[in-house]
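A short write-up of the structure that comes next.
Missing here: one protein chain of the complex. Every other protein chain is in place.
Per-chain numbering from 1; labels A and B assigned in written order.
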Amino acid sequence: MRRLLPLAIERVVRMRKPSFQGALRQDFLEVMLSKLESGQRMDGRNLEAYRELKVELGVVPKAEGSAEVWLGQTNVMAGVKVGTGTPFPDTPDEGVLTVSLDLAPFAHPDYQPGPPDEKAIGWGRVVDRGIREGKALDLSSLVIEPGKKVVTLWLDLTLLNQDGNAQDAAALAALGALLTTRFPDEVSTVLGKSWLELSHYPLSVTLAKLNDYLMVDPTLDEEEFAQTELTISAIEDGRISSMQKVLSGPLTQEDVVRAVSIARHKTEELRNLIFEAVKRHKSRDSEPLGQA
Amino acid sequence: MKLSEGQTTQAREVVVPGEKVADQGFKPGEGVYRDADGLYSSLLGVVERDEARSVVRVRALRGQYIPHPEDIIIGKVIEVGLTDWEVDINSPYMAKLDARDAGVEVDPITVDLRRYFDVGDYLAAKVVAFDRVTPPSLTVMGKGLGKIRGGIIVSVIPSRVPRIIGKKGSMISMLDKMLKVHLVVGQNGYVVVQGSDPDEVAFAVSIIRKIEAEAYTYGLTDRIKEILTKRYENQNGKDSTGVASQRRRCKE
Partner (left out) sequence: MGKIAQESLLSDDGVRSDGRRIDEARPFEVQVGVLTQANGSALVKQGKNLILAGVIGPYEAERHSQYLDRGVLRTRYHMQPYSTNERKSPTFTRREIELSRAVREALEPAVILTDLPRAQIDVFIEVLQADGGTRCASVNAASVALADAGVPMRDLVTAVAIGKVRDTLVVDINDLEDENGQADFPIAMMPSKGKITLLQMNGLLTQEEIQKSIEMARGVIRSLYEVQVEALKRRYAPLAASGNREGGSDA
């Protein structure tokens, strides 16, 4: 064998120890970069392609809304519980929405059981802001008795299997669960509608930056090498509802502008997939539809 | 050792833990335990009965690599000690490579073992001994063993490695002959693919993936052979090594 390709590991098995240590790290990077140069990624995708998306709605019937999403091998479950309670004192005329994200300890060998860590809270916050700032819910429509009794929504997300880009998978699951949330009787009789209605439909697109390359929907291996990651949430009219840069690498102005443009059309693609799944789900549902 | 190539049409017998695999007359091999009225499987696996020696064993279909003496494995150095290296061998147990088993004179004052193998280096090594209570010990003394200096490491499910090797090495020798890469197969589920043409390396990786995915299907060797033949037939214009014609002959 004349010149050898640099040493690299094709599928990373992580067991207790980080895999990219010492000599290997640089070598893997070289392989990755040589592929990126020809517009390809380690799994054969181009830079702007998402992995296969699978959405299942209503998987947890005890929850008022639920969705399970597979983005490649990243698996997120979302459940919505609806109740009633007192509003926050500073927003007496608004319903209450609480979003949180939890990592199942089997989602990755490095994850430990316990309360949500920095990572889980970070991802949960990004989803939360995407929904809140994108005004997905008109919280003022969720009031039963102003200042006293409002609808409370709990959106709980669980990462069940981690293979990168948990953020977008979580945003997809969150939207799927909210779109299929049915009010319990005590709420529907007062509000006069049986389904939760959304005003806007936020979804996120995450891009990992490695040198000059922006990779959409990064896998775990790609995230391991990303210098920085940018998550952009957009609503259906193309406006951006939240952005979050993580990791310490820098971004240029051009990067941000390009990322925003990619995010706008990618969220639209993803949104259509969710809408189709919701339509299928609701047409299967025997109960009368609250909305089209 | 190797799973037999399926010539028969009858399915291999898959058992789950607790299933009876033989009567008292047999001796329990790997993956089998003795209970009051016979021998039972302790694993999810495939039954192998050695009628001649009256041994029955169950080959795991799932699970991690458990070291056996004489196995060739690919490991990664994760720690360098004064007289040995700690090596991750993709198993529940971390292995030790003693300096003597690397042909290094042990003198902690003058010899820095990092000069030989450093943290992050990959090794092809042979398992010397393992009793589960002490770490498995390795050696790199031997042909083809030692530091791996290049290539891509493909990680496959360890229980499917026998299929990459094939019955009496039939699969691996075919791959060696037909693929334009060099392969080092570790029993622990790591396969090193070395070659100078990224395209050939990528193709070899896809072939290994296919063998892994279809490990328990019949006629696998023939199907792989067909794919290889097809590729190199179409490519023979590019082939300058002169082995293409030879390959075409061995097709049929």
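A few remarks follow.
Please note the rule applied: a residue touches a chain if its C-beta (ideal position, glycine included) is under 8 Å from a C-beta of that chain, and two chains touch if they have at least 3 such contacts.
Just so it is clear, the structure is predicted and the values come from calculations on it, not from any experiment.
Of the listed positions A:Leu33, A:Leu47 or A:Val60, the one in contact with the omitted chain in the full complex is A:Val60. Which of A:Pro92, A:Pro105, A:Pro146 or A:Gly238 touches the hidden chain is settled by the complete complex: it is A:Pro105. Touch with the chain omitted from the figure is made, among B:Leu39, B:Leu61 or B:Met171, by B:Leu61.
By the touch rule set out above, chain B reaches the unshown chain at residues 6, 9, 11-12, 14, 16-20, 31, 33, 35, 40, 42-44, 46, 60-64, 92-94, 132-133, 157, 159-160, 209, 212-220, 223. In the full complex, the hidden chain is touched by chain A at residues 15-16, 59-63, 66, 73, 75, 77, 79-81, 83, 100, 102, 104-109, 113, 115, 154, 156, 158, 160-163.
One rule holds for everything that comes next: only the chains that are shown with their structure count from here on.
Averaged C-alpha coordinates give centres for chain A and chain B that are 38 Å from one another.
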